[in-house]
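Before I ask anything, here is the structure I am working with.
As you look at this complex, bear in mind that one protein chain is not there, while each of the others sits in place.
And now, chain A:
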């Protein structure tokens, strides 16, 4: 009962929270730029309206006034015409779905975002160059036109690919619509009729019965035992009674309002519709959730950062060389063509695809581990999580009451609370236990559901409340034959539990044929049970209940209560045969049997025990530097007990209260800094200023928020985010959705979660288990590491693609590699190896390091960029140039001949260009040689990229520590590189448009020494990084 009361308090808090959220949002809006002024005022107005609407007074006014207000009649209902009018005014009774960006816009966004814009610029430059050339001379080659078209195709294809991947993974239907009841029974024109619920209007008189979903917000006019499940709205799991009485100022708490989308569990009710569609309470929460804006994920920010770096490099090099080209008296048009080449070489076209694929691979892997990721980028966000705000019930705990401790014979026994409870190891030989077991089995109204003979006890569905279920299953574990035992001890009378008595009593015949006495068994609140007892059973013997026995009871009760467990007392009495013969008729109304001077048998305490995997998971989180905060609606004592048992509050840390108790000083005198742990109740939280909350979050490493409302979660999340933390939040109720949206990663529960929560979340935990989050984090961290490798791998060859253009402009040599070949590297040979890197195993225990700091530990840091660009990239370019010079030299053009040869080389009328040996070449013969050069350079880059993919397997460990063959996909990738290159060179060598030629076998191996050097150099780098951690080398060479 106590619990219920404070739930109500929480809801009060909820009411104010809405305003708080609104204020916050308004504040945030304020800080936005002036441009958005008009938008802001609009939004503000919308929020004001939201707030105003909460000042609902329909629950206060009388039915007469209601009738007047809505122009209806309680007996006759609305007239059809009036209903039609109102429908026309208010619209359908449906929730507007989340304003999803239209698909086409999403698609276009994919196509203009990131590198695509650079490629578009390249394509446009191509077309401009072509048009200008064409206008001068219409026999000009179509190369630029082709290239422009190819670029556009590339942009569209990668855009489509990214869109497809995203669409596939976000294919979770907006679930609010599913919550709408289809039909409603309504009185109109004086007759009952069933109409589609979306046609309901305010003023309609509706009838609901058990099992229905309430079709709109209604004011109850009349009810018979109506109980509703408001859990999806308020998080309270207890059924709430609904009546026609106005019980509270706050519309959320008064009993005479039924809320849209909640379920009527039992009874019937008649009500008048007071709000429909988006104006319902749930509609407002939904719109609140959608107005908590969706912004960029950490990985999106990282990728944007990376795109900025690359685009910056591309554009600045492009412009510098454009100017150089102009200064070197190249034609402007040529300079533009160079610019295109430079942009193209710099843009890692295949990267977007590689990143998306590796994210979705991880998402798949996580789905296997029960983390269903809705938003691809959430995969990595989870990895950078630094604070988890977890629910208690169901997530940390098993979400079922279980017998935890027993007290009889003056001794506390532990029961097994693991998932299967197989190992009940306490002493079962005592006669007291036999009596206690008798009471537990008999004084229990819960029953197993029908048709479950072959289901194991723990999995059987039980009809009955949580405690009774726990006791039934407990006795089911002890004996296989609970049902038989009950049958042998038939029940003759029973008083079910109610909140006034606080006990439950039943009277049974016994299964002992020699004993004709009736057995009275009783269980209930321990203090109430004890009051009714005069004796206590010790070792099977009834002994008088003296002071010492009472004290023992009190100690045990306090101890078990202190563990946060729900304690029940058990007693019995054999009714004397002479007073209560076989034929005695028991009357529960008059209570014609004794309910005092009973014999106290024992205590059993129940708890929702932690899941057995959770403590390990919490330890893992701790070593991974992730703070776990428990946020629960439960009582602080229970919360703290569970927190202790799962390790959220570690064994040796104390709260302020603990210290006070230990030092026997008042709480106020305790130095708050000394307490590592803190248990904060919702009421305290309500009183806190944001600064105090910040202080709390900063100073305590182990925090439990108890008695909090789901709305307060939002405040906690915001508090954590102010600490620059990346916050993961679990939630299941509808009103968790703002917090889920606000969190960096919202995690909804697969079983317990409402659709709204799942909708607002980024991830759904299929097994509701906290430890799944931890496996998710592990995967997220791994993918971040692997993404670094992928990007490092991809960036490297950009320099090898870029240098040819630079040398071409500066030294006037024939072009070493063409734009088409570049595209074939980026989108051909390199794609599969880069994806294969996503399968790389972690190098060390990634759960042993701190979560990454979102501002300091960047995906692409300067070490990565410098190492890839200026070291391996340059090495690759040198290798490529070596291959290029080799191919030219063996055909007759020695390197020195190539310098500044370009004007002659590219002159179409110069058909007798002399080589180093005095031979003369026509233009086409030179062109063909140039293509052979492209092919050789392409192959050289490919060969060196094989070395690159191997070195990128690890960032710090030696390749041999990591194992060359552990990741088989790498070899698939390497094979793909070679096969694609062979096909291009041999098979497609005859297609001149692609500019590939068949290369002599030996020139495939020209770059091999460079590949080996790359690998040796990287091993050397890693060796020094390992040997000298913290050194200059480590700081500059470890990416």
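Note that a contact is a pair of C-beta atoms (placed from the backbone, for glycine too) under 8 Å apart; a residue touches a chain by one contact, two chains touch by 3 or more; residues count from 1.
By definition in this document, contacts and distances are computed from a predicted model.
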Chain not present in the shown complex, as UniProt names it (candidates "Sodium/potassium-transporting ATPase subunit beta", "UTP4 protein", "Transport inhibitor response 1-like protein" or "pantothenate kinase"): "Sodium/potassium-transporting ATPase subunit beta"
From A:213, A:270 or A:381, residue that would touch the chain that is not displayed: A:381
Candidates A:501, A:721 or A:957 - the one touching the absent chain: A:721
Residue touching the undisplayed chain, where the options are A:751, A:900, A:917 or A:1028: A:917
Candidate in contact with the missing chain, chosen from A:478, A:878 or A:972: A:878
Contact residue for the chain not shown (choose from A:426, A:928, A:969 or A:1015): A:928
Where the unshown chain meets chain A, residue by residue: 31-33, 292-298, 301, 375, 377-378, 381, 721, 726, 741-746, 762, 854, 862, 870-871, 874-875, 878, 881-882, 885-886, 889-892, 894-895, 909-912, 914-926, 928-929, 932, 992, 1000, 1009-1010, 1013, 1032, 1036
